[in-house]
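A protein chain is absent from this complex, but the other protein chains hold their places.
We call the chains A, B and C, going by the order they appear; numbering starts again at 1 in every chain.
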Amino acid sequence: MSDRTYTADEMMTVAASRALRNGQVCFVGIGQPSAAANLARQTHAPDVVLIYESGTLETRPDVLPLSIGDGELAETALTNVSVPEMFRYWLQGGRIDVGFLGAAQVDRYGNINTTVIGGTYLKPKTRLPGAGGAPEIATSARETFILLRQSPRAFVEKLDFITSLGHGSGGNSRAEAGAKTLGPTRLISDLCQMAPHPETKELTVTTIHPGVTRDQIIAATGWAIRFADSVTETPVPELSELAVLREIHARTARAHAGQA
Amino acid sequence: MSDRTYTADEMMTVAASRALRNGQVCFVGIGQPSAAANLARQTHAPDVVLIYESGTLETRPDVLPLSIGDGELAETALTNVSVPEMFRYWLQGGRIDVGFLGAAQVDRYGNINTTVIGGTYLKPKTRLPGAGGAPEIATSARETFILLRQSPRAFVEKLDFITSLGHGSGGNSRAEAGAKTLGPTRLISDLCQMAPHPETKELTVTTIHPGVTRDQIIAATGWAIRFADSVTETPVPELSELAVLREIHARTARAHAGQA
Amino acid sequence: MPRAVITSLKEAVAENVRDGDSLSLEGFTHLIPYAAGHEIIRQGRRDLTLIRMTPDIIFDQMIGMGCARKLVFSWGGNPGVGSLHRMRDAIERDWPQPLEIEEHSHGAMANAYEAGAAGLPCAVFRGYIGNDLPKVNDRIRSVECPFTGEKLAAIPAMRPDVAVIHAQKADRRGNVLLEGIIGVQKEAVLAASRSIVTVEEIVDDLGGGPNAVILPSWTISAIAAVPNGAFPSYAHGYYPRDNSFYKAWDPIARDRETFRAWMDSHVMQRKTGEGVQ
Partner (left out) sequence: MPRAVITSLKEAVAENVRDGDSLSLEGFTHLIPYAAGHEIIRQGRRDLTLIRMTPDIIFDQMIGMGCARKLVFSWGGNPGVGSLHRMRDAIERDWPQPLEIEEHSHGAMANAYEAGAAGLPCAVFRGYIGNDLPKVNDRIRSVECPFTGEKLAAIPAMRPDVAVIHAQKADRRGNVLLEGIIGVQKEAVLAASRSIVTVEEIVDDLGGGPNAVILPSWTISAIAAVPNGAFPSYAHGYYPRDNSFYKAWDPIARDRETFRAWMDSHVMQRKTGEGVQ
């Protein structure tokens, strides 16, 4: 039933795809979130609704967008609304079930940094792109999934800057800060999946991808990572999922190679 | 050059029409404001821009609308926007040069009542339609013109209810209430035209329609009406204006007689 | 989010409108949901808080038939004709029952719907300056701009239990297209907990271009095909406004008995979806 020759990125994308349920309304970003959401739409969740912050409502791209506002997204959308409307009516209005978030850094509570690394805010060592839609996706989507390749540089003890709220300092701190939504309910990396502990809200490993060891996860995490009481193996990607995903990527590569 | 056989209403409409300058953006209401604005557009001000609160932007009706959202308005408009957008971007956004206002009652400072007459607010003698767009037209349009047939019941010493701010209690009271715009710069009745006194802001007669006497105006006003130092006669309607106005009304009557 | 159920108007109303609900029927002259309003009257809903910027004949009928406990509005009249006699009779003489009113300006209600659609607790705008409405409506308050100190009006976001609108088309998946004068209908549906949309027809493809005004299926509770469902108002691209009906309504509504007789023969004795004329 399964093909062992998949990459860690493919495992990650497939796991994210499976986390989406049919009919959910999903706020999608560029890169792996796009791949995961469109894989879901083309496999088990044909009625998943994809929304990009550029204003494309219920879009069905054949090719993954390189940018958040590719023509493909507009042409296959149910309709296209203005960006103020997108943020006011659709995100803040509570219409989004799941928001995908990427990050440069994440901490044990799922707080995210996409702003600066090192130095000071005004003179950083590395200037990252900044917030984009993430701060309000993080607090207005019903729940969020974080997608991030695991390394000690990315999974850090302390963020250099909090760009988007996760579970704050744990416990009830997220709700106390004023957020009315669930926050990160799942983190999917290239090694494992994590979920917040029901009380402490610390991200805890719940499933480990096939072939990955606990030591690998510990080594790739900048904090003392905890494992849930019952950790299972992430189900391997199905051949059919890999075939669809690879076809999506191949179509995308062809489309983005040239002018189109 | 002129035809003496015009009605007082025609004089009033023509005077209002002439008050509009070519290129002005005008927020129009139903009834005489529509007639005046469309007469202006079809005579001396072909580029006057007509906007109705239903969301019709730069509309060019052949037939006067019976309601504020007639199909004719939508079909001849540059585009149609939502009512929230109309009130936020176009009126509150400061895009309107002139707003027309009608009234059930007006006072000497151009404050307007379209809410209740007599009794109490909760148990009025007469329940009027209410505010509609007027309160925000009155304070967001750069200036307003009031159109109202003159009678002691309409031109009153004290309003039963202030629905829309004019010049408040006179002097600087309008600005002190928080309004940043000019307010009523002109009142056009079936007898005369008035303008606010530069300092007191009391509405003062500036031109008298041909054939009307000062005594008639005094008798038709519920406050001790004042006349400007230099009062002129309102120029009579031109034959060409009357011809266009009557053709507009005839087209409108034909169109509204049946289903259309 | 669940998609819209495509059903009959009768079912849509029975499923979604309950006694005591706050109920927004919108349509700014255009696309007024008359057929849905009549079905609500026929089903005998009571104690409704009726919300509408421009209550006109359909609200006159609902009020006169005793559906309403409260009216939220900003301009109540028969456009271009005159008063709403049933509304005035209820306000002035408590017939058929007392009618509480919450009165706003158009600007305020439009902003309140916008805020409801935007998930905010209140709308903030420049309005209600120097007039008496805040004296009679304690839901009109203010906030201060933290940068300029300007005092801005604030009113609670509009959040009806149910929004009822009429639109031109739905597709078979339940997405709805509105064209022409679109009023506050999109905002009303997005602001409401539940929503009913009647449409002229259900089609394979909505058309409408890349920026068409569309309510996705997953924002709507129930859709019913009701041709002429906006009559005697109009549906851009389908039929014109019946101005003569608006004029004819005035004498019908002036008298309680004439009104009740007219409603009985033209609404109560009709089947769901049948036109009034």
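Throughout what follows, contacts are C-beta pairs under 8 Å (C-beta built on N, C-alpha and C of every residue); 3 or more make two chains touch, one makes a residue touch a chain.
As the structure is a prediction and not an experimental result, all values here were calculated from the model.
Within the whole complex, the absent chain has one touching residue among C:5, C:152, C:203 or C:248, and that is C:152.
Of the candidate positions A:40, A:86 or A:225, contact with the hidden chain is made by A:86. Here the missing chain is touched by one residue of A:55, A:99 or A:170, and it is A:55. Seen across the whole complex, the unshown chain contacts subunit C at 118-122, 124-126, 139, 141-148, 150, 152, 154, 156, 179-180, 182, 208-213, 236. Residue-level contact of subunit A with the missing chain is found at 30-31, 53-56, 65-71, 73-75, 80-84, 86-88, 91-92, 115, 121, 123-127, 129-136, 139-140, 161-165, 168, 174, 177-179, 256-260. Counting the whole complex, the residues of subunit B in touch with the unshown chain are 23-25, 47, 49, 57-58, 74-75, 77-81, 88-89, 92-95, 97, 140.
Heads up, the rule we're going with is that only the chains that are shown with their structure count from here on.
Centre-to-centre separation of subunit A and subunit C, using mean CA positions: 40 Å. Between the Cα centres of subunit A and subunit B there is a gap of 57 Å. Residue positions of subunit A in touch with at least two other chains are not found.
Each of the following residues of subunit C touches two or more other chains: 114, 187, 213.
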